[in-house]
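Note that one protein chain of the assembly has been removed; the remaining protein chains are unaltered in position.
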Amino acid sequence: MQTSVKVAVVGASGYSGEELVRLLIAHPRAELVALTSRQLAGQTLGSVFPRFAGMRYSELPFINSDVESVVASGAGHVFLALPHGLAHEFAGPLLRAGLKVLDLSADFRIKDVSVYEEFYGEAHHEPELAARSVYGLAEVYREALKGADLVACAGCYPTSILLPLIPLLRANLLETDSIHVCSLSGVSGAGRNAKVDYLYAECNESIRAYGVPKHRHLAEIEQELSSAAKSTVLISFTPHLAPVTRGIHTTIYAKPRRGVVPEQIGEALAGAYAGAQFVRLLKGGGLPDTKYVTHSNFIDIAWRYDARTGRLVLLSAEDNLVKGAAGQAVQCLNILCGWDETCGLL
Amino acid sequence: MQTSVKVAVVGASGYSGEELVRLLIAHPRAELVALTSRQLAGQTLGSVFPRFAGMRYSELPFINSDVESVVASGAGHVFLALPHGLAHEFAGPLLRAGLKVLDLSADFRIKDVSVYEEFYGEAHHEPELAARSVYGLAEVYREALKGADLVACAGCYPTSILLPLIPLLRANLLETDSIHVCSLSGVSGAGRNAKVDYLYAECNESIRAYGVPKHRHLAEIEQELSSAAKSTVLISFTPHLAPVTRGIHTTIYAKPRRGVVPEQIGEALAGAYAGAQFVRLLKGGGLPDTKYVTHSNFIDIAWRYDARTGRLVLLSAEDNLVKGAAGQAVQCLNILCGWDETCGLL
Amino acid sequence: MQTSVKVAVVGASGYSGEELVRLLIAHPRAELVALTSRQLAGQTLGSVFPRFAGMRYSELPFINSDVESVVASGAGHVFLALPHGLAHEFAGPLLRAGLKVLDLSADFRIKDVSVYEEFYGEAHHEPELAARSVYGLAEVYREALKGADLVACAGCYPTSILLPLIPLLRANLLETDSIHVCSLSGVSGAGRNAKVDYLYAECNESIRAYGVPKHRHLAEIEQELSSAAKSTVLISFTPHLAPVTRGIHTTIYAKPRRGVVPEQIGEALAGAYAGAQFVRLLKGGGLPDTKYVTHSNFIDIAWRYDARTGRLVLLSAEDNLVKGAAGQAVQCLNILCGWDETCGLL
Partner (left out) sequence: MQTSVKVAVVGASGYSGEELVRLLIAHPRAELVALTSRQLAGQTLGSVFPRFAGMRYSELPFINSDVESVVASGAGHVFLALPHGLAHEFAGPLLRAGLKVLDLSADFRIKDVSVYEEFYGEAHHEPELAARSVYGLAEVYREALKGADLVACAGCYPTSILLPLIPLLRANLLETDSIHVCSLSGVSGAGRNAKVDYLYAECNESIRAYGVPKHRHLAEIEQELSSAAKSTVLISFTPHLAPVTRGIHTTIYAKPRRGVVPEQIGEALAGAYAGAQFVRLLKGGGLPDTKYVTHSNFIDIAWRYDARTGRLVLLSAEDNLVKGAAGQAVQCLNILCGWDETCGLL
């Protein structure tokens, strides 16, 4: 175990990259040695992001987004905070240069490259890396992550859906053909992209669904649910955009298998997350509220059994930029490095 | 057909009552002759609601909330914009005095008084009025409304759920045991009540579910769905609070019956709403967005068939204060009076 | 007086153009015959703006933005809802073709073309039109507007500042060298432009000043204040961006001349706006709140005398898209046509 490591963030100009920087500023063991961005090269962190002025790393300059520069920075671990499709180009060369890679994009999450190509509409150039990557959902793949050199960090919506469901599917408590999911995300999930659809005046006082009925995240959600259930699981999933900057709220309907009693639901969740400090199973009358998890790496989960319909309602809330992206990635780094999983995150 | 009628609004201090006033100001055939409120009696409309200063009725004073005062005002039609439980006291005496009543509360929506008592936790004192009332969902009960003297205006969530589903259930196109609904409402739905939960700083940057798993509106939703399906329909329904002032967005999952082809869905909806000017069936790639319906009496509806899962996704958006409350009530008034249904609303 | 006129909107794809359409839909005397937009030509109003689907004009197609097409539409009055600099190209040819022009941009507001060029950084090609235009602030230029063929509609910030100050300067009640203004605007004021600065996640939970210390609107503000005072008036003005879609709130500090008593302030305002139905002078303890004026053509004005400092505080609120843009333009149209000033606006 190293007491500290040097890290780089490739593509630090978006919201996930910025959030990674925020977390790394507070991290006692990870030293940020390089930030890359094609547009921002030469400018300092503090001048690009005024919120970081006067803080650790505020004078660190952005460098160009190329593999050589990253390797030259001395970083041993690299976060890729790039749009999907671009991480392909970086991961291979960085791995061959001996660096470990934590990718926040979707590029290496899908084991079956044909599924990737179906959902993302693009050819995948590194199928062997997709096969070798470890899915970066710490509470589920903790052991595998310890030895990983390529982490495909879980997506924001998938995290909010998988953590409530996986323990129940693993314990064989649910019918696998009756899962319906509604998720709501804040607008930062759309990235720092200049598009009319995400202007303030278009999102304020607006609630809308999108990506109906086949959002890209279904690929990884169903891959992981199927793996947990040991059978193919198809779900209905509808993402919605709500006027908050941060936060995802997910409501899941599922049907317990015949004979399952509600207590088993609670026990399966409690058992799965007994040592998971970032998963909070709400007790009593509590229901998840995004405002209780924003700016933190927590995911809050609650459930109710509806005796009228015989269905289970599972609810979760997380910060899409933290537990759904940058925090998740740092949590994975902590595991890779053998540190306490909460290091720098609590 | 009268060319104009005199109307009163009882309980005009809340958001629905205020919205009713806004609509009545613009109505060419309804003359507002009385506004009541226990706390505001003696004050003028314009002084209580500065947005109405300088407009028609701005000098109209609030009067006390009692039956005698309303009858004395000369009003022939009375809107009750009161919390549930209170409309009970007003409807009977007003009807016996010969007035027609349009109630915006839940008090007369539930035909089976025991269901009302189960969901609302209170005794119902006017079961024969509940039995006699017409459910105020204009697109479904247009004919019955023509002769009604007591209208139980449909609730905000129910409107957003019933309008997409009823034509499909009437046409026997859906499995009735597989309906799952997620709705999101703006905060005005919680009323103008001084509660910490609805403070700006508690609702901003917050998304949360509530009333899980048995929200009160289920009573009327299932009553009307069952009526349309001619069999008992139980559904899963989860309301969420989102940081907008106005608007409800609803996403519904349902399973078409075996043999139903997607075109039948579109045809059933188009057939049901051919002459319904406030129901907009979105074409092409359009999905409902609350910002397109706020401040209007429209409800926008879209649907998608998900071939992967064999399920139907229905989506709707409305303004909870207009099509979900005050606009619906005015639409019902127009029908009662034999006027064009859009009078004052378009 | 014509009982009705045909109108066109050039540049109807932005927020002001869209708001104009909303107002024209409700206008009983103006018939919308043409909508232009370079990008949207060929599409119908209802398909471009889903909020207008199913309403009057929803099937009206956008046509190309050129003078010939507008003239061919038969419109007698044309609203130009274009970015500044572009209205130059349209106004002259339209006027020569005998149409009347109501321009919502800044192009013809500044009488002294060198001031225009100083503040807007571009050459002005139609100085004689700038000289001949009437400034479209109905409450101040009502008489001149009656015979105008080119109206330079007042800007959003200027309207909120000029209406409180002009009566006091005309009455010689204020020191002219001590006016300080702070204004706050909603984000729709920045237009429907895809820029990162106006993304939801950049504007939400954000308050910021901009254009310090020399915002472009100073040119017309000081021109009109100087005209009212009959001497050169320079002011301090700071606009701020606040996270609302609509609304401008303005707070003005001014110093009454020696000997002026507070009652004179109230009398000057009341006298100036005695017949002005869209100017509401708040009484009692009321202070302007943008939520009371949004979606309306009202401007609310209040004032307080601060005996501690001997200064006057004037406050106003308006909807930047209505009284600050499209509503103002329709009000001017009503005056041009000899109709009641509130026609279609109340």
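Lettered A, B and C in written order, each chain numbered from 1.
We take it that contacts are C-beta pairs under 8 Å (C-beta built on N, C-alpha and C of every residue); 3 or more make two chains touch, one makes a residue touch a chain.
Just so we're clear, the structure is a prediction, and the values are computed from it rather than from any experiment.
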{"item": "Candidate in contact with the missing chain, chosen from C:Ala190, C:Leu315 or C:Leu345", "value": "C:Leu315"}
{"item": "Residue among C:Ala41, C:Leu60 or C:Cys182 touching the omitted chain", "value": "C:Cys182"}
{"item": "Which of C:His125, C:Lys195, C:Arg208 or C:Lys230 contacts the chain that the document leaves out", "value": "C:Arg208"}
{"item": "Sites on chain C contacted by the missing partner chain, in the whole complex", "value": "178, 180, 182, 184, 202, 204-210, 212-214, 234-236, 238, 240, 242-247, 249, 251, 253, 287-291, 294, 304-306, 308-309, 311, 313, 315, 317"}
{"item": "Residue numbers in chain B that touch the chain omitted from display", "value": "15, 186-188, 192-196, 198-205, 243-245"}
{"item": "Residues of chain A (touch criterion as defined above) contacting the omitted chain", "value": "47, 50-51, 53-56, 205, 277-278, 280, 282, 284, 286, 289, 291-293, 295-296, 298, 300, 346"}
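The definition used in the following text is that only the chains that are shown with their structure count from here on.
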{"item": "Label of the chain whose CA centroid is most distant from the centroid of chain A", "value": "C"}
{"item": "For chain B paired with chain C, centre-to-centre distance based on mean C-alpha positions, whole Å", "value": "37"}
{"item": "Where chain A touches two or more other chains, by residue", "value": "202, 204-205, 243-245"}
